[in-house]
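Left out: one protein chain. Kept in place: all the others.
Chains here go by letter, A and B, matching the order in which they are written, and residues are numbered from 1 within each.
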Amino acid sequence: MLAYIGRRALLAVFTVWAISALAFAIIQLPPGDYVTSYIAQMASMGSVVSDEEAQNLRIQYGLGQPIYVQYFKWMRLIIQGNFGMSMEWRRPVTEVIGERLWLTVIVSVAALILTWVLALPIGIYSAVRQYSVGDYVATFIGFIGLAVPNFLLALVLLYLGFVLFNAHIGGLFSPEFQDAEWSGARAWDLAKHLPIPAVILGLAGTAQQIRIMRANLLDELRKPYVVTARSKGLSEARVILRYPVRVALNPFASTIGYTLPYIVSGSIIVSLVLGLPTVGPLLLKALIAQDMFLAGTIVLLLGVMTVIGTLISDIVLVLIDPRIRLEET
Amino acid sequence: MAEPEAILERGGSPLGGPTAVADTREQRIFVASQWQLMWWRFRKHKVAVASAVVVASFYLIVLGADFLAYADPNASEAHRSLMPPQRVYWFDGGRLSPHVYGLKGARDPQTFKRVYVADPDRKIPIRFFAEGFEYRLFGLIPTTRHLIGVDGGADATQAVFLLGTDVQGRDLWSRLMYGTRISLTIGLFGVTVSLILGVVLGGFSGFYGGMADTIIQRTIEILRSIPTIPLWMGLAAALPRDWSVLQVYLAITIIISLLGWTELARVVRGRFLAMREEDFVVSARLVGCSQMRTIFVHMVPSFMSHIIAATTLALPAMIISETALSFLGLGLRPPAISWGVLLQQAQNVQTVAISPWLMLPAVPVIIAVMAFNFLGDGLRDAADPYGR
Partner (left out) sequence: MVAEPLLSVRNLKTYFTQDEGTVRAVDGVSFDMALGATLGIVGESGCGKSITARSIMRIVDRPGRIVEGEIHFQRPSGSGGAGSMVDLAKVEPNGALMRSIRGAEIALIFQEPMSSFSPVHTVGSQIIEAIQQHQPLGRQAARERAIEMLRRVGVSSPEERVDQLSNQLSGGLRQRAMIAMALSCEPALLIADEPTTALDVTTQTQILDLMRRLQQEDGMAIMLITHDLGVVAEMATDVAVMYLGRVVEQAPVDAIFHDPRHPYTRALLRSIPRIRSRTRERLTPIAGAVPHPYDRPTGCPFHPRCPEFMAGRCDREAPILRPVRDHHAVSCFLYE
């Protein structure tokens, strides 16, 4: 088991490296070097960057040297916690991102948990009571989740909320809590606003997981060990939950890991539509304004967050399935 | 008289549960080609067949977009800004005569700007195969005939707009027709690129195994773990602003397919791995077929059907990706028209509350995604004619 986790962790490290390379590419993409742009930006605002400062920056970022050197210098700065300056906001990137990253995490995790919580029982019910009314309802909701892209769903829901209830259902906080300090009341306000974004984000993933769970469970229900369990005189609920569900849980759990990147990805667009104070709207503005350090850092942090989440789900998978503990993949 | 499909259904194997009578019905199955079996099985899924019809209709629209549109999609007419969809009246005094009301100039009471409003006194008949703006049918034949139109279409007060107009006064229906063309073809090209990448890399991985397999597998896993949209946003934003529409189109296609190939590669690899052990492959090698021949003549036909199914299922993701990127303003940009570009106008809930018809381009997106999904599901089920 430790070998398995070790392998997954190693893979995670490689993934983080790949993401950092891509983030670095994004930073490099606009023409010209960023120090020059930074200086120009500063000048246009009326502040001046001294030659000494400019020279220091050039050394810090390794401008003029081969690209891999620049990459290493950038990585070293990152490890020290220096993510660069945002040109547009004229503040360190970390300040600009602030709590948005955590909010993105919270929304994504909420959507993920919702996916689990909804998909598992609905999938089980759908398989056990095949062709019943409940099964058809679940399938129908599943289709909506699959067919309607999450941002369109957000748009439609916003429209309906506005027109039918004259309510603005976007945002993660009520106006009075928007910029306030963290407190119990603020946390509760956040929790009240979470369901709608979580549902919108998680619906597609839920639909998919329901189908997977249903298909897997239908396969398992036909297998002989279910008959064995029944013939021992166990109650029907115990027979289903303890045996075929447990076995069908494995492929189900293994796909959860890949739902997280999808959810994080979707949260970017959905946040834009719903006006959530997460990383999404910030990234878009940064890209349009060619504020490359901000954009690149956001991409990097999002990627790392996702990889960590996926690793955690892999570990959970191992705990669930004893077969992996014994076999060598 | 049970159709072959009925026999295919029971127990999943042509021999059925109890020993069945070997008669002509089963004989037909035993000698049917792989494609016939697939077709029979596919036919049973009514929903999949209906979806195939829907998809075909979409691509007919792609071909005939110019014909189906009746107004120049780029002709803006500020006075006609944000007009709601016109109501089509089918009967005029008892006779079947579809018409709409003409427009007359008026002053908007709030902004005092000159705008057009409907004039119930003037009825403009809708003509079929009417004359309109010039275009080339199939890119070759110059013509001005469109499916519908009104007389004197150049006059701004005589206009028909079935789905309303956008903020620049452009007819939404016509733009939707052109948007369909671009959105669906980007999907096709993107899927083709993914297909090539997926088959080559997946095949390599599955057939040769070993180190190549491990590397490709790990790469696929890494790519799958990365959230796609931030990445695409970054890459798309990097495209120079002065690139032509076509260049942007191709670049977006490539960006989207760079991550989409992983799913196809997994399917291909899985098939190759499963098939390597199959007896018919081993016997091909024993008979003396070269590796190339073994792969292309013996193995590839076996999983063609699976590839087709996987490809069809990959299309909706492409369509959604392009729509999402253009919706954000990072994908295709005006004057290019796609569903995403059209939806960009609907980003703001205030705008949409006043002009809800701006959300209409979402409808073809949803229909297309559903249709492709059902079609792909049907194909995937049909691809395994002997059951699992």
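Heads up, the rule we're going with is that contacts are C-beta pairs under 8 Å (C-beta built on N, C-alpha and C of every residue); 3 or more make two chains touch, one makes a residue touch a chain.
The structure displayed is predicted, hence computed values, not measured ones.
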### Message
I'm checking contacts with the chain that's been left out. Which of A:P66, A:G81 or A:G233 qualifies?
### Response
A:G233
#### Entry: Candidate in contact with the missing chain, chosen from A:L77, A:L218 or A:V247
A:V247
### Query
Touching the missing chain, which residues of chain A?
223-225, 227-236, 242-243, 246-247, 250, 321-323, 326
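The working rule: only the chains that are shown with their structure count from here on.
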## Note on the structure
Cα centroid separation, chain A vs chain B, in Å, comes to 27
### Query
Residues of chain B touching chain A in their complex?
218, 221-222, 224-231, 233-235, 237-238, 320, 323-324, 327-330, 343, 346-347, 349, 352-353, 356, 359, 362, 365-366, 369-370, 373
#### Entry: Interfacial residue positions of chain A with respect to chain B in the complex
11-12, 14-15, 18-19, 22-23, 26, 29-30, 143, 146-149, 151-152, 155-156, 158-159, 162-163, 168, 170, 258, 261-262, 264-266, 268-269, 272-273, 283-284, 287-288, 290, 295-296, 298-299, 302-303, 306-307, 310
